[in-house]
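For this depiction, one protein chain was excluded, whereas all remaining protein chains were kept in their positions.
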């Protein structure tokens, strides 16, 4: 194979740039990987009965990147064969665009599915990222979970949803 | 939005052409889709202790396409919000290349994950596709499950693995 | 009557062809076509309990009755994905 000189894409990223799904997966591709599961979250046109115009995501970027790294470590502890890459977009994101992409690779599809599902649940629980919804007639900050690393009940919920 | 004249990609396909993961997902993209889960199966360099050189997939293509359609219907019956697209490659597939891509879209991530996982399990159970492994020192036809639409136990296994 | 039989993977290799013509009596079933073919290629016998079948590109049962010109397919255990 010809040698190519290129910078490998970051595994964990928080950025205003549009998300490149292929790049997320390529950051963790390995010769033994038999299964790649990619989760992409897209901005929906309706939420809670409101016609959404666009979203604006705000993040505490350095801590958000650390949270992705932590979540990937939690997943690898549970599913040692799986590796994760996570990119989250910030700033204005339009309807139909991706706000997040998570890639999970593993020799085993069960582990790739579980790690990917676990990651999205944990991101929603602990990553310092906030969704500002601009809808027809107003705007609102969406507030979900208190980010609490020590909340073991939350972690169990994420594991259950990952079907483990 | 500007009108564009283009042929939509097929939802279900069996072909010698390399798999374009983005195309699989785009065949079922919809404005209300909040979650896209893509499963890609890659050819691994080792299997059962053998160094794999490449795989060759043979399919009864028209029936395989029908089986994908059937599996997507089974999934939509269970998860009405989810839509599936499935492309499977035939002929010689090299190490690291994709043999299959399954895209599941839904407004809800739980349904997209479940439908995608269900689909790969069912494909391995009933789709008329065969893997011919060429390894260092020989070759072998991999033989898995008897394709039996009426095997309800198999279907339950697929549902359980989809965590439902 | 004559039916066309399509064979895949290891079955195709045993028969030495992807498609063969098989003569079966009027009113014969898919299972009868399999028996006729197995008589020609004894190595097929190992697959008697693990094959499934299709008729005219649709899944079928071994008990399905055939008509002149039907296309029967015998499917060894599958391994897609």
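Per-chain numbering from 1; labels A, B and C assigned in written order.
In this text, contacts are C-beta pairs under 8 Å (C-beta built on N, C-alpha and C of every residue); 3 or more make two chains touch, one makes a residue touch a chain.
Every value quoted in this text rests on a predicted model; they were computed, and no experiment measured them.
Chemist: In the intact complex, which of the presented chains make contact with the chain not displayed?
Modeler: Computed over the complete complex, the missing chain touches A.
Chemist: One chain isn't shown here. Among A:38, A:106 or A:125, which residue touches it?
Modeler: The single option touching the absent chain is A:125.
Chemist: In the full complex, which bits of subunit A touch the chain not displayed? Write them out.
Modeler: Spelled out for subunit A, the touching residues are 41, 57-60, 62-64, 66-67, 88, 99-100, 120, 123-132, 141-149.
Methods note: only the chains that are shown with their structure count from here on.
Chemist: Closest chain to the protein's overall Cα mean, using per-chain Cα means, please.
Modeler: When every chain is reduced to its C-alpha mean, the one closest to the whole-protein mean is B.
Chemist: What is the distance in Å between the mean C-alpha positions of subunit B and subunit C?
Modeler: Centre separation, subunit B to subunit C: 26 Å.
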